[in-house]
Structures are given as structure tokens and as C-alpha cells.
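Mind looking over this structure? Questions follow.
For this view, one protein chain was removed and the others were kept in their places.
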Amino acid sequence: MSDFSSYDKFKKEAEDGGYYINDDTEFVQSLLDSINVNIDRYGYASCPCRLASGEREKDLDIICPCDYRDPDLVDKGACFCALYVTEDVLKGKQQLTSIPDRRVREKAKKDAENESSSENKSSTEILGKLKVPIWRCKVCGYLCGREKPPLNCPICKASQDRFEQIL
Amino acid sequence: MSDFSSYDKFKKEAEDGGYYINDDTEFVQSLLDSINVNIDRYGYASCPCRLASGEREKDLDIICPCDYRDPDLVDKGACFCALYVTEDVLKGKQQLTSIPDRRVREKAKKDAENESSSENKSSTEILGKLKVPIWRCKVCGYLCGREKPPLNCPICKASQDRFEQIL
Partner (left out) sequence: MSDFSSYDKFKKEAEDGGYYINDDTEFVQSLLDSINVNIDRYGYASCPCRLASGEREKDLDIICPCDYRDPDLVDKGACFCALYVTEDVLKGKQQLTSIPDRRVREKAKKDAENESSSENKSSTEILGKLKVPIWRCKVCGYLCGREKPPLNCPICKASQDRFEQIL
């Protein structure tokens, strides 16, 4: 689990992994407080900006950092809560806009896929198993499976444009 | 090589990678002392709780952290030496029991496999090459090849149940 116990620890952990957090410290602290309330209430760090079901199994995708943080950072410059932001947002090069909840869209997409996949199951090819592309950092060789490469390589901090898709 | 020079450095390095060490500091220090004796004697950080052969080549799997640490953490809550433990053990949620030496079992298994594999070599399929499953962290996309996913993602600290097997 990420360390939500203090602003400083949370920030350090994020930065060690190549992430950035919002520089509005009061705002961040209030989100951390809400996360800690959720930890006490549910036993897991449910997203402070979404409604938890109370069942860990059902809320796995919205445990902070949520499954949607990284694609939202790439596409929108911030996660749904604006707890995590990009370097460009921090430096004022990118403006934050409202971020629609990717969870809603993803769920609808999955439901649609489940319906259609029950129809054509012929594709037994290996690569068909890979639901996401595999990216390789050309600097250090780090591999990850995501829709798009991370903004910074978590190992060597190389920027997104130094990744190549290998599968 | 891991940094065994002091308790604090060793602990920090472990925690940065999402691992936890035993909170009995005297016990840990005595293990570190033994590892440092092994480094002086053999030139490598042989496990303090196993008998080293003195040949690095033969002892690669028991250089600390050993090849068995991670599966033992997942299955038993601690490595063979109880140098590394899980968060649950640290918090008293899980009780430590004696840990049989996985090295002995793995060696027996490999010997058996080598015998049988010489018989049926027809499977030239790509996935047959993969001796271990490939896991993907659904939060950050981190990929790793292990029997079971790590207890915490070393990149984003997401918990084990947020990994999916992709190959």
C-alpha cells in the first residue's frame, strides 16, 4: 500500500516512482485525510473522490493509486482527484480541465467486450491474450504493459517518447 | 549487491523496493554480521542460514536476497532466515511458523523435470519457453515473471490482488 500517513512521505514515494503530486499542499492534505478515513472505515485506501462499495473485491480498481491514474495522467495531465498531476501541469505548461470518470467508460467498454467476445472465440493466438501493448524503455530496458507508455520511466526517469512498443 | 553495511541502509533499501525486514533489530544485525563474514570469506553475500559451497557459481541462488525469498514471503510470510517478513507479519496479523528450505524441494523438482524433459521435447511453442507466469500490475503496468505476483508492486506499491496474469 502507498504511504498516506503524511504529506512528505506520500510526496517522496510518488517522486521516487517518477510521479508528481499536486503542489496545493492543503488540497493534497485534505485528500490524504479522506483516504485515511476510508482506510479506517473500509480497511483499504479507497479513492477519496469516488463512492466506495465497502467491498474490497469490488473496489480494487479505485484503491489509490487507482487503475485509471496513469491513463488519465497521460491524457488529461492529472488523475480524477487531481492528487497526482504531470510535470507539465506542475510547471504551468499544461492547464487542468475537468476529468470525466474513466471508470464509468471502462466499465461500459468491458461490458460491451464481454458480450461480443462470447460470440467470436476463434482467436486463440498468443498475442490475443495480451489486452494491452507491451512497452520497452530504450534507455534501461524496463518493460511495462499499458495503453500508452508512462510519462517517465520509473527506473531511469527517461521521458515517454523514449519508449517503443515491442508487443 | 544489496547494501548490508548497516541496519538502516539495509532497511531503507528493502522498503524502497516494497519489502519489509524483521523488526527484531538485534536479530537482523546478527544476520547482517553473518552475511558480512560470508562476503569476506567467499566474496559474495551467501545466505547466513545455509551452508555455502564457496563457489559463487553453485551458490548463486542463495546469495541474499535468495531466489527463494519471494515465494517464501508469499507462502510463509517470511524468507528462510526470517530476515525479510511480510507487512502482515510485522503488524501481528500473521504468525510465523517454521519455514522448510525451499531450495531442497526446488532442486528435487528440477532434477525430476530434467529427466522427463529429455523424453518429450515436442512442445516447441513459445509459451513453453516461459517457465514462470508473467504478471501485470493493473495500476502502473509493471511486469514481472514469478510463480505468484509480489505482495506489493515494487514500482507503485499496489497490493498483490491488483496484479493479473497476462502470459
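All chains are identified by letter, namely A and B, in their written order; residue positions are counted from 1 within each chain.
Following the convention adopted for this analysis, a residue touches a chain if its C-beta (ideal position, glycine included) is under 8 Å from a C-beta of that chain, and two chains touch if they have at least 3 such contacts.
Computed from a prediction, not measured in an experiment: that's the story for all the values here.
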item: Option touching the unshown chain, where B:8, B:67 or B:88 are the choices; value: B:67
item: Sites on chain A contacted by the missing partner chain, in the whole complex; value: 16, 87, 126-127, 136, 138-143, 152, 155-159, 161-162, 166-167
item: Residue numbers in chain B that touch the chain omitted from display; value: 1-3, 13, 16-17, 56, 60-61, 63, 65-67, 69-70, 126, 129-132, 134-135, 143-146, 150, 154
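Note that only the chains that are shown with their structure count from here on.
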item: Approximate Å spacing (C-alpha centroids) for the pair chain A, chain B; value: 27
